[in-house]
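This view holds just a subset of the chains, kept in their places.
Going in written order, the chains are labelled A and B, and every chain counts its residues from 1.
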Amino acid sequence: MEQPLVTLTTDFGRDSSYVGQMKGVLLSGCPGASIHDLSHSIRPQHVREAAIFLADTTPWFSADTLHVAVVDPGVGTSRRIVYVECDRQRYLAPDNGLLSRVLLKAPPTRVISLKNRKYWRSEVSNTFHGRDIFASVAAHLCLGLDPTGLGPEVDDLQTLDWAIPTTTDQQIVGEVICVDSFGNLLTNITVDQLVVRGPESERVVECQGRRITGVCNNYGNRTVGELIALFDSHLRLEIAVVNGNAAQQLDAREGTTVIVY
Amino acid sequence: MEQPLVTLTTDFGRDSSYVGQMKGVLLSGCPGASIHDLSHSIRPQHVREAAIFLADTTPWFSADTLHVAVVDPGVGTSRRIVYVECDRQRYLAPDNGLLSRVLLKAPPTRVISLKNRKYWRSEVSNTFHGRDIFASVAAHLCLGLDPTGLGPEVDDLQTLDWAIPTTTDQQIVGEVICVDSFGNLLTNITVDQLVVRGPESERVVECQGRRITGVCNNYGNRTVGELIALFDSHLRLEIAVVNGNAAQQLDAREGTTVIVY
């Protein structure tokens, strides 16, 4: 039998004991699980950052991979935990908007509220559902449990608002939605919005008062230190400094306005 | 056959070449081993931090998991390396107190001093026993080697002193034993010590001159920025700031006094 694939995304910190405990419970329940850490460095309680991360990363996995995502400021309150099937992937997550960007791409094909305590650890702490509910349920799913057993189907998932660029005849006004580990600025402006205005080489991109003429194809054809605009691997407009850090250089962050003329 | 489970805990730094070299030797010896990083971010040479980490994390793994722990300021001296069976788990560690908190829970059922060089790499460096002894021996154990072959049984493991809260009629005086990645303060005061004094909602917790009234059940029911006391997932008293960092806010660290009235 193939090893069931599970990924983990949390804000616990990469080397925290919490991650190890989740893996212990998961592997105790399903020793054959193939576990892959996606990120444990989501900023603490930053549901929005995790939502972008999941939407960028999970679609690249094979069908039926189980993605366990625990960024959960409401742990121990009455917030729901849900099992979601969407776009051929499977998810376990708190119902706090964490999956709202995954769901922008396709509607969910199944949503179940985890109510059946049979598949939880027998003792459930108030502060660590990642171990006591998520990891335990994930082990059962890896062993082949039909998700129907987890609880009732529901249809009212929490969502988050995602800023949409405003477009006029003169310009597109968008914003930075994420700063990556290189300091590159990822925006909510996509290639199709931009190219309808004419050749990308003639577009002007403005951020923090700095103007960049032309959207180029890659980092490598420009000189070191140059401020450039390009399309990232998800076809979003990105602002970068060749071999440098655009976020620092422009003093830009999530929410900073980006305009395309 | 099931894949033998091995975990790694070191102070090498997550992305150091040393971790990769250990994995190379382990997988060369036992290609089917399933290796899981618990932490490589133990503060350098900080045996006490690693001891708490191991006691918190390893009990969640299935029986007979092999936990390889290398926080080893005495590498290359005559300090012993030991194989220990305790509470259904198996360990390889330097004999420097690293397992002393695991051993608080249960006495070891077997302790062997690694004297038999047959299972070490043929060349052993003076500075990297993690690769040349630990990883090599771990590979042999994963292949099914009877630990009896590793060396003689011994019974005088090194221990560390662990502060025990002092209890009077008026108060419990304990201390912070660990600061987690969120800045939460974990203490050596446990739920059973505290609740014998009456309802937890009426207890007063004092740390760095700040007083908190009542021990609550989780983070989610309080307001952002509030200083709270609660029980962590190991039923230790914990001091936290909702969506914030208690260690920074209170200027608290390992050893800081915590009093419960």
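Methods note: a residue touches a chain if its C-beta (ideal position, glycine included) is under 8 Å from a C-beta of that chain, and two chains touch if they have at least 3 such contacts.
The structure displayed is predicted, hence computed values, not measured ones.
Identical protein chains form the entire complex, numbering 3 copies in the structure file, with 2 of these shown.
Rule of thumb we're sticking to: only the chains that are shown with their structure count from here on.
Measuring from the averaged C-alpha position of chain A to that of chain B gives a distance of 31 Å.
Considering their complex, residues 2-3, 5, 7, 14, 34, 36-42, 53, 56-62, 65, 180-182, 217-221, 230-233, 238, 243 of chain B touch chain A. Partner chain B is touched in their complex by these residues of chain A: 12-21, 23-25, 27-28, 31-32, 35, 44-45, 73-77, 79, 125-128, 131-132.
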